[in-house]
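First the structure, then my questions, so here it is.
Yeah, one chain of the complex is gone here, protein chain that is, but the others are all in their spots.
Moving on to chain A:
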Amino acid sequence: EAIKHCAPITPSALIKTKKQLKNLQHNQSTLETPLTRKETEKIQREVAFEKTSKEVSRWQSVVLQNQKAEQLVFPLNQEPSGPKRIEHVVAGWKAQTPLEQEIFSLLRMNKQPLHDPVLTPTEEASLRAMSLEEAKIRRAELQKTRVLQSYYEAKAKRGKKIKSKKYHRVQKKVMRKEYLKQFDEMVKTDPAAALEELKKMELSRMKERMSLKHQNSGKWAKSKAIMAKYDDGARKAMQKQLEVNKDLTQKLVIPADEDEEDEEESAETLPDFVNDVEPILDQVNPWMRGKLSTEPMMEESNRLDPPVWPREVGKPGEGQDEQEEDEEQMEETEEESLLRGFEERRKLRQTEDYNSFSIQTPDGKKAEILEISDYDEEAVEISDDDEEAGLSNFTSLFHGLVNHMEPPADQPKAGPGLRQGESPALLEEGLVRVRTLEDVELLSQDISTSDTALLTTQILGTEETDTQSATQQADKKRKKMIDPNEVLTKEAKVIEMPLAPTAVEDVEDKEEQRVIIKEAFAGDDVVSDFLKDKRKQEEAGRPKVIDLTLPGWGEWGGLGLQPSRSKRKRFRVKVAPPPPRQDQKLPNIIIAEKRDSSIAAHQVCQLPFPFEKPIQFERTIRSPVGRTWNTQNAVQKITAPKVVTQLGAIIEPIAREDLIKDNRQAVTGPSINLESDQGPQKKRRSQQKKQHKRKKN
């Protein structure tokens, strides 16, 4: 730079160069020596290795996929067999004859593809857009949706055909509940949308009210109108109906201030205690809280239909009223939901504390439970009906409901009702469960003392009888054994005495003592048990007399007639006694003689590697694969070989194109298998398991 500027020498330029020179002189630092060749190469190698190993790692998914594949068919990318188009086979072909030339000129004029690309570019692209695999996947998806749709339709049809009102009622309730749940969710997550929803609900309610319900146009109302001339009750019912209609239609008048209206409504429809915090009467028993939900219903029903629509089954006039009753019920429940909605809204407005929320949900549930528990059977029936249970959320909802219902339904049973008159085993359970309150504790004390006393006596009794029988039998067997009685059962008598008085004395340590006693006596039984066991084994090993007598031959046969004694004697075959047992002279040993060495040679003695439990292994052995037990298709599927190669087909190494394709497949997701997942087969297997409990080993 300095040199460049040197031609027109100005003082400023001079100063500049001087400065630069100075800087250079001051700058002491030298350049770093370049790395040695060895080191640079090492770095290069490392970088290159990283790069290639990353590149190679792309194959990992493909390799894993191939390893896990149920079946691999080689060569991997087989071209569809069959004749190819002449244009693909013949490469350099030209139109030569005048006719051909004419044809081609025509084609060219019309912008049609000529010989080489038989398809137009767009057609080609469209072909390429969807590979066979993708098309299969797509088809499977479509099939699935179609099937789902048909299932759903069939289900809806079936549901529609069901005449049971209860069923429909329950169904509606469930739907409503679901809706409410969603609404609750929405309140939490998106209050604005919830408000919108509320408005919609309100609107629909108004529409409902505007409609002709509760007027005198219904079937029931018409019949009543006819009857009204003669029947006072019918007339009254009509009047009630009209009143209700008036009531309902009145609500259409909406005051300007919404808050007021709300309050009014709540005053009308809700009992006072709705807004109260739930009184905690009994924490343990949720049924004590049931007051809230049941009462408003009762009130409503009283208000709407005091004596006119009798609820009990079997009352007179029930047959006629049923339909109407149903409608009414529906309306009622609607009202309920509405009430809930209003309540909700009020809560939103007033932003009360969380307690008020907690009131609403549990009692709502309880109401549901109360009603649905009656229709339990129906629900179960329905769920049985539905084969495609997975598809219908309704059934799952039902199941959920039933499940929900169960624990509270169980509790009262397990509670106080149980204590009086049930077996001691269950009693003990009760003791364990309920011990929070003092009175319960007292109760439990009583029970436990009596219980332990009972238990001890029982155990003692059994123990005594055991030892007695043991000694008796041992006496019998004395000739055979080397006095096992003396050797073995002496300790048993020592422990006979104790512990019953202590159990009575000590109150606090009762539990522990009981355990101790149990343990002690449990240990005591071992000896006699062993003797019994041994005797049993001996018995089993002894040959049985074979009776080959057939009734009838040579005498009268028939019911209640025994073949004669002489005949029985003649056809009774005595088997030669087996060789003496190996443990005959060993009183404290049982040598099992069941083990057959000829079979043992065929049996697996060690759990093979991939299995973790014997059960797993047994399961693989137990399920047959042959044609005798499985259908043709199942057998084909089961016995399909893992690797299929074609005779005379050259298998090329896997190509990069496969990698790209596989990756694309991985993005689109695994193929859907609609082939029923061996459904029938599985069923069959399970049946087999039930029917045969044969084990190989």
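The criterion applied here is as follows: a contact is a pair of C-beta atoms (placed from the backbone, for glycine too) under 8 Å apart; a residue touches a chain by one contact, two chains touch by 3 or more; residues count from 1.
Heads up, the rule we're going with is that contacts and distances are computed from a predicted model.
Asks: Pick, from "LEMD2 protein", "Sorting nexin-4 isoform X1", "Glutathione S-transferase kappa" or "DDB1- and CUL4-associated factor 13", the protein name that UniProt gives for the chain of this complex that is not shown.
Replies: "DDB1- and CUL4-associated factor 13"
Asks: Of the residues A:49, A:152, A:179 or A:553, I need the one that contacts the missing chain.
Replies: Answering carefully, the residue with contact to the hidden chain is A:49.
Asks: Of A:31, A:99, A:615 or A:643, which one is in contact with the hidden chain?
Replies: Going through A:31, A:99, A:615 or A:643 one by one, A:643 is the residue touching the chain not shown.
Asks: Counting contacts across the full complex, list the positions on chain A that touch the omitted chain.
Replies: Spelled out for chain A, the touching residues are 41-42, 44-46, 48-49, 51-53, 55-57, 59, 63, 66, 72, 74, 601-605, 608, 617, 620-622, 624-631, 635-636, 638-641, 643, 645-656, 684, 687-688, 691-692, 694-696.
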